[in-house]
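Here the complex is missing a single protein chain, while all its other protein chains stay put.
On to subunit A.
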Amino acid sequence: MSRFVERHPAWALITIIAIAVALWLVFAVWPPGLEEAIGRKRVFLNAVFNGITLGGLYFLVASGFTLIFGLMRNVNLAHGSLYLFGGYIGYAISTSSGSWILGFIIAFILTAAVGVLLQVIVFRRMEGQDLRQTMVTIGLSIVFADLMLWACGGDFYQIQTPNWLIGPIELPLITAIKSSGEPVYLRYPMVRLVIFIASVIIGVAMWLALNRTRIGMIIRAGVDDRDILAATGVRIQLVFVGVFAFGAGLAGIAGVVGGTFQSLSPGEDIRFLLASLVVVIVGGMGSIPGAALGAVIIGLAEQLGSVYIPTYAIVVTFLIMVLVLAIRPQGLLARR
C-alpha cells in the first residue's frame, strides 16, 4: 500500500478523494442543490446497494468460473447452464419441500455432481487442448439449454422467498430529513442483504481456504505449475475433480439465488455466462479477489446505469470491459 503511494502519488490522491466523495455521498445528508442536480438520495443509495448485492450474485457465478479456469486453464462455457440447472433444481426442491435452505443444499450437491461428470467424462479426455475444450463446452451448453427447455418449458419460475425474509428493513443510513426534523432512514429488501452477506461469507471462506489450508496450497501450486505438482506425488486428477465440482456447485447455488430475487427462464444461462465472462475479464482470469472486484464493478455499473442513464445502461458494462482490455488487458487484479 505505502509502496503504491510512493510510486503513483497522483493516482493515490485521486483514489483517496474518490473514496472520500463516495463515503460522503453515502453518509451525509444531501444538500438540496445536489438533490436537484442528480435526484434524491434514496434513489442513489438504493442503486448503490442494489449494485453491490447484484455484484454478490455475479461473484457467486463468476468465482466458480474463474477458479476452474485458474487451475485447469479450461474456459468452461457451459457454466451458465450449470447456473440455470441449479436454479431449476432449487425451484423444484423448495416448492416440493417448502424449505428454501434445502433447495440450496440439494442444488449445490446435484450441480457439483454434474460438474464431476463433466470433468471425468469430457474434460479429462482432452486435457491441455484449449480450443477443443472451448468448442465442446459451447456445444454442451446448447444441448443443456434444449434439454432444460424440454423438461421445464419456456415458462418463468420464481423461487418463493421464505416469509422471514420478505419485506424491507431499516438501515441506519439517513436518506432525508423531514420538515419536522425527523430523519428518514433507508429501507432496503432484507432478502438481498442476506444474500449479499452470504456471498461475502462464501468469498472470504474461499479466500481463507485457498490461502490458509493445505488443499488451498495444493490448488495454488497447481495454478502455478501443474506438472511439477503432479511430479511431487499429488493426485492432481482428484484435485481437478474436486475444484470442478466446487465451482459447478457454486454456480448451482447462484442459480437458486438468482431464481429468488430475479427469475429463471430459458436464456438466463447465456446471460449469466456473459456476465461472468465480463466479470472475470474485468477482474482478471483466475483470480478470486479479481472476480469479487469485477462483480461489484459490473453490478454497480448496471444498477447506477439503469437509474441515471436508462437508455444506455447495457452499454456501460461493455464500455468498462473495453476500457479494462485497453488499459490493463490481463484484468485489474490478475497476477503477472
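Here, a contact is a pair of C-beta atoms (placed from the backbone, for glycine too) under 8 Å apart; a residue touches a chain by one contact, two chains touch by 3 or more; residues count from 1.
Assume contacts and distances are computed from a predicted model.
K.L.:
What is the protein name, per UniProt, of the chain that does not appear here: "Cytochrome aa3 subunit 2", "Multicomponent Na+:H+ antiporter subunit C", "AIM24 family protein" or "ABC transporter substrate-binding protein"?
P.N.:
"ABC transporter substrate-binding protein"
K.L.:
Touching the absent chain in the whole complex: find that residue among A:123, A:144 or A:261.
P.N.:
Reading the full complex, the residue touching the unseen chain is A:261.
K.L.:
Which is it among A:12, A:26, A:43 or A:210 that touches the chain not included here?
P.N.:
Residue touching the chain left out of view: A:43.
K.L.:
May I ask you to list the residues on subunit A that touch the chain which is not drawn?
P.N.:
These residues of subunit A touch the chain that is not shown: 39, 42-43, 45-47, 50-51, 53-54, 154-158, 160-161, 165-168, 187-192, 261-263, 265-267, 271, 302-304, 306-307, 310-311, 313-314.
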